[in-house]
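All protein chains but one are shown at their positions in the complex.
Right, chain A next:
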Amino acid sequence: MTGPVIPIASESSGSNFNFRLHPPSILTSLSPQLAAQFPPWSIALTMSLSSASSTLLRTVARQQLPTSRAAVTSCQQRRGVADAKSSFESPFASANERGSTLKIPNFSKYKSNNSPRSNQVFSYFMAGSLGLATAVGAKATVQDFLVNMSASADVLAQAKVEISLGAIPEGKNVIIKWRGKPVFIRHRTQGEIDEAREAKWEGLRDPQPDEDRVQRPEWLVMLGVCTHLGCVPIGEAGDYGGWFCPCHGSHYDISGRIRRGPAPLNLEVPAYSFPEDETLVIG
């Protein structure tokens, strides 16, 4: 569909414009009245003509070319005459014509009677209110997503373990399962408490006073997982009267602090609470 660009003078509109049109729009050169009836976008429709009809059009256009060249020449001559008169004729239609689109309408009907400041305040108020609504909506969206990610109430309820402490005599260990891990509960005697409190904890590998590891001194609650490689230490064993890990020989004291062996940290203390005097809730 390549071909020469054909300048066409449109005589019917009465203006001195040179339209540079591409071959698909040859239709307009064939019939200026047709071009006036159909808007430019309809030219694109001719693209979808069958190849036979477009071949026909091309043939016709080739025969019509001399005519359109003559039209161009006459048009240029006329423009030269207009320049000689040295008067300006707008290429656009004048506003005085009937139905002209160049008339500026009267907007005074729509003009606000308020002061410019109050109009400004109204605009800024609307913008600020939109910002307010956006902030609330964004916050609610983000919060809903985050709440969705956190554990639901039934999961949280299942993740807790309640133990009755009355069944544990003094000086005994109890191992329970909590979230798939063993938890050591030791009812310490007064002597063990004194031993744990009097130890020099500042020089230990993981220095931590006994007060930070227990809520009530007689109840020691720890995760029964060796901090070295995750074995379960044995209670009431080891050189320090606490726990001893048989896997690699880590010794923990009566407060669960690492004293000797490869383990780097003290036995972990889970979150727990005493909702009643004789009840322990882990989790």
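Some points to look at:
The rule we apply is simple: a contact is a pair of C-beta atoms (placed from the backbone, for glycine too) under 8 Å apart; a residue touches a chain by one contact, two chains touch by 3 or more; residues count from 1.
One rule holds in what follows: contacts and distances are computed from a predicted model.
A single chain of the complex does not appear, and UniProt lists its protein name as "Complex III subunit 9", one of "Elongator complex protein 4-like", "Large ribosomal subunit protein mL43", "Complex III subunit 9" or "NADH-ubiquinone oxidoreductase chain 1".
Seen across the whole complex, the unshown chain contacts chain A at 114-115, 117-118, 120-121, 124-125, 128, 131-133, 135-136, 139-140.
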